[in-house]
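Yeah, one chain of the complex is gone here, protein chain that is, but the others are all in their spots.
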Amino acid sequence: MGGNTFGSMLRITTFGESHGKAVGVIIDGVPAGLPLGEDDIRFELQFRKPGGKFVSPRREPDEPEILSGVFSGRTTGSPVAILVRNMDVQSSPYEDYRYRPRPGHADLSYVLKYGLSNWDYRGGGRASARETVARVAAAAVAKKLMLLHSTMVAGYLASLGPIDAARPGWSEALCAKYSPLKAPDPTTEEKYVEVMRQALEAGDSWGGVAEVIVMDPPAGLGEPVFDKLKADLAKALMSIPATMGFEVGQGFAAARVRGSEHRDNIVMKGNKPGLETNRAGGMLGGVSIGEPIIIRVAFKPTSSIRRPAKSVDLRTGEPVEISVKGRHDPAVAIRGVTVAEAMVSLVVADHMFRAGLINPVRLSEEEAATIEDRWRQYRSACHG
Amino acid sequence: MGGNTFGSMLRITTFGESHGKAVGVIIDGVPAGLPLGEDDIRFELQFRKPGGKFVSPRREPDEPEILSGVFSGRTTGSPVAILVRNMDVQSSPYEDYRYRPRPGHADLSYVLKYGLSNWDYRGGGRASARETVARVAAAAVAKKLMLLHSTMVAGYLASLGPIDAARPGWSEALCAKYSPLKAPDPTTEEKYVEVMRQALEAGDSWGGVAEVIVMDPPAGLGEPVFDKLKADLAKALMSIPATMGFEVGQGFAAARVRGSEHRDNIVMKGNKPGLETNRAGGMLGGVSIGEPIIIRVAFKPTSSIRRPAKSVDLRTGEPVEISVKGRHDPAVAIRGVTVAEAMVSLVVADHMFRAGLINPVRLSEEEAATIEDRWRQYRSACHG
Amino acid sequence: MGGNTFGSMLRITTFGESHGKAVGVIIDGVPAGLPLGEDDIRFELQFRKPGGKFVSPRREPDEPEILSGVFSGRTTGSPVAILVRNMDVQSSPYEDYRYRPRPGHADLSYVLKYGLSNWDYRGGGRASARETVARVAAAAVAKKLMLLHSTMVAGYLASLGPIDAARPGWSEALCAKYSPLKAPDPTTEEKYVEVMRQALEAGDSWGGVAEVIVMDPPAGLGEPVFDKLKADLAKALMSIPATMGFEVGQGFAAARVRGSEHRDNIVMKGNKPGLETNRAGGMLGGVSIGEPIIIRVAFKPTSSIRRPAKSVDLRTGEPVEISVKGRHDPAVAIRGVTVAEAMVSLVVADHMFRAGLINPVRLSEEEAATIEDRWRQYRSACHG
Partner (left out) sequence: MGGNTFGSMLRITTFGESHGKAVGVIIDGVPAGLPLGEDDIRFELQFRKPGGKFVSPRREPDEPEILSGVFSGRTTGSPVAILVRNMDVQSSPYEDYRYRPRPGHADLSYVLKYGLSNWDYRGGGRASARETVARVAAAAVAKKLMLLHSTMVAGYLASLGPIDAARPGWSEALCAKYSPLKAPDPTTEEKYVEVMRQALEAGDSWGGVAEVIVMDPPAGLGEPVFDKLKADLAKALMSIPATMGFEVGQGFAAARVRGSEHRDNIVMKGNKPGLETNRAGGMLGGVSIGEPIIIRVAFKPTSSIRRPAKSVDLRTGEPVEISVKGRHDPAVAIRGVTVAEAMVSLVVADHMFRAGLINPVRLSEEEAATIEDRWRQYRSACHG
């Protein structure tokens, strides 16, 4: 029973494999009147694009084509389909793994689930991070819609292996996407570069933690009891390949402290009640309160490394040794930041609809103009 | 837009507030032929029952009434509705908080979302952990269904405040539910008791971490790409009140290690491929592989404590000081273990249906007999 | 895989069997602030109550108990659970049919689906029209919500066996519910009484057609392409027991005419475009346009009649003759009118949420007052 749809009122359905013809997404629930063009999608896709030193060397232009749902530069209320053709596919190295599942990958589980003879073994097939292109493309729409409430989302790499980033201010977080390692500041970036350099040299990889911050969220997002905002965020983020953990606010550290040390005092902020501190991470009872929403997601280190590991030949049961060739990110957490940010955006925008904060049918001219104006600012930010 | 339904093929819809007339659940998708009685529900409810020294002193018999879906001791394929009346409701202490939201509670977010005049301020209303009675009741059905594949779920309190439990064996984990603090062994229990004693004395509370283990899960559970097993588990667990984080297998620690240190070697186990270690936590690519599934969930410390905190009067904006009376768990993580176990059971059983491993319409006589037999063993376990 | 939930944003989940302990419903997605009491539910339930001359003689008080979601007379945003206990259950006559399925009933299909040993053979079990109590109870909430837009729904029995009702005006349609045979005028009522009297005498029954009119619907209801308003209405109505057909506007007659005879001219009505005629039944492209929505649903004649029919003994395959005792409606279409009206209400209210026309989280004080005022008028209508 297919699990390729995500969201409730703003709903995406994705398709595509690593070495298939294309990846893509249908976004359903976009109100009419939103200015949208391929350039908006392209803007977001640039931040997860492969082809650098610290990410997969696969050369993909990631050129999005909007197939439907947009007329004269505006959405029509019909589903928006976006197609991204796969251009740089090199499947031959994967023949080696057809019967020899790569440790740490979904190879084994897909074979067990779908059967050895049906398995698309080329580049991880559907389990590949290539699939996340569709998520990032769709997030461009979510990000634009959120701007109606001046809400913005920013992600950065909070730790890479043993290195922790200094906690950034909002504008540092917002601009981290331009850093090749999603570092929030130059000092951290340098440290990240050095630790990655060593790992690459050693034929190894590192895990990392992405932090995503939602700035100026409206209060009231999240539907008790199962569709709490934190619950939907957790699902969204744990659906990303290579994720191992999710936390909100003080997170796991909250489990080691006393009530008097964790709970946030309630104080007036201007004429609105808010939190003195924000250990809660912007939600109480799983519902947003207007404070920044802060979540973190842990990525495991890339499993595809030169250093050999043990596997078995599925035909014979014989042990084999595997040293993974092919083209891979040396730390999936880096591009994972962009995908995490995308998923958070999709969840927050979806919950804005659910909370009645965006009209599900159409935007007014004023709303469209407001969004377009803020989007322009958002795109030109970080270039001062 | 309501968020009170959970699950895909085995689907629960819950209702009820802390100080309302009742809490309850409709379980839809139960195949015909499952032996089911109120005693099965009662068995599971005992483990989250209030009324002890370390949990809320509220005295609730938690007597379940099956209203539908069962005929002559067997399910019929129709929805199973279970009702638990609230008996020991003392709402008067809550008048104090009607306009003064308790720090760390959902009071503020519910007021912001639903409006001050519509808010059910008695005992947390729908945000109360009382709601989880319905989840634990429903999980009795899930647990029985899972036994068709000999799959069992066990939870225990892995840490309480600063104290860590020793890692238990499977039977210790399975029997931890009988410990008043869900400790996996007597030594840990003693330490937990001591740390709780001190906290209670100080008018304070502790956070904690629940670990849940799924033993002997079938391979192939989890639907790429959004309904990965880890994603649905994350949502399920982060929908529990007071949760702050979720992790699977090596979890957040995986973000700090190298690829060569994290990924599990694939080796033959008998005539099946498996993992030499299980840092992955039983899933690859979000799909189960037959190894034990291991997840952890972090609970914040109880916010309702005697020690005072700051809040505001929502009518005037004036600062107030709050010292919470009423009846509360000194560490929500304790009963949280039972709820976490319930939610994991519901997810795993749901995914067994999705994977075609349980017939969604009816069980055969043999299947029913097998389940009943294993259920009897499960219930009598830990009493040797 | 359970099918006991209906609706998208206003969502009901029902439970209960004819001869079980109770029937009931959880309504999820009701915004906070709606005035609601058991008397509102009772008002609607009176119109489908058994106990008359032309409907089942079963004596059920149909006393609704609101279990959750309402506090101080207002909804809180939490799910509203409503329970109706079954009081007058006489199961013994049904022992006769345990192995001998009644022609025209769901007996045979339930046995084939769920298995002879799991089947609740008492009074049709879940397939009984008793289940529709839950739908009518839930519709009270839908009807109140619709009044925010002054939208009202009325149903009447458009034909009973060979007799056709004269087409009623709006107020006749609205008041038909007070007629024991849901006739829109006294002359029709007399004819209906006579035709039913003859049928009862002959130990027989009649089919009939219910017409439901939605007055003053907002334009824009219905979501292309699959969730067209007409499509969701069709599903809603064809989910009612004993239904054989559904049509909108000119319906099947439209299939026999020319384009020039069917399509409605577009003309200005006041300052809004509308239809000169309304053969379309209030929708174009499956989306409402502001004209009255008109649908009809065909009910088959009651299968449970004194006149004998052939069946088989499922244990032996031997032919048997069945003459149905028990207590039944001599024409299910009569109470079917009320259920059809309820289902239309649930669909229209759901689509108001989907179209952004009712806030999904909470009603303002003004909105609540407007609804309450209009509801009072609605309840006192027809008594001048």
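A, B and C label the chains in the order they appear, each numbered from 1.
Throughout what follows, a contact is a pair of C-beta atoms (placed from the backbone, for glycine too) under 8 Å apart; a residue touches a chain by one contact, two chains touch by 3 or more.
Quick caveat: nothing in here was measured; it's all calculated off a predicted structure.
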Which residue of A:49, A:100, A:113 or A:374 touches the chain not shown here: A:113
Identified contact with the non-displayed chain, of C:118, C:151, C:179 or C:288: C:288
Of A:4, A:159 or A:303, the residue in touch with the unshown chain: A:4
Hidden partner chain, residues of subunit A it touches: 1-5, 9, 11, 13-17, 20-24, 26, 28-30, 32-33, 65, 67-69, 71, 74-81, 83, 113-115, 117-120, 122, 125-126, 353, 360-362, 365
Footprint left on subunit C by the chain that the document does not show: 1-6, 8-9, 14, 101, 103-110, 112-113, 126-127, 131, 159, 161-162, 199, 204-209, 219-220, 222-228, 230-239, 241, 243-252, 254-268, 271, 273, 276, 280-281, 283-290, 298-305, 307, 309-312, 314, 317, 319, 333, 354-355
Absent chain, residues of subunit B that touch it: 77-78, 220, 224, 354-356, 359-361
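Criterion: only the chains that are shown with their structure count from here on.
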Most widely separated chain from subunit B, with each centre as the mean of CA atoms: C
Chain centre separation (subunit B, subunit C; CA means) in Å: 38
Rounded Å distance, subunit A centre to subunit B centre (Cα mean): 27
For subunit C, residues that touch 2 or more chains besides their own: 78, 360-361
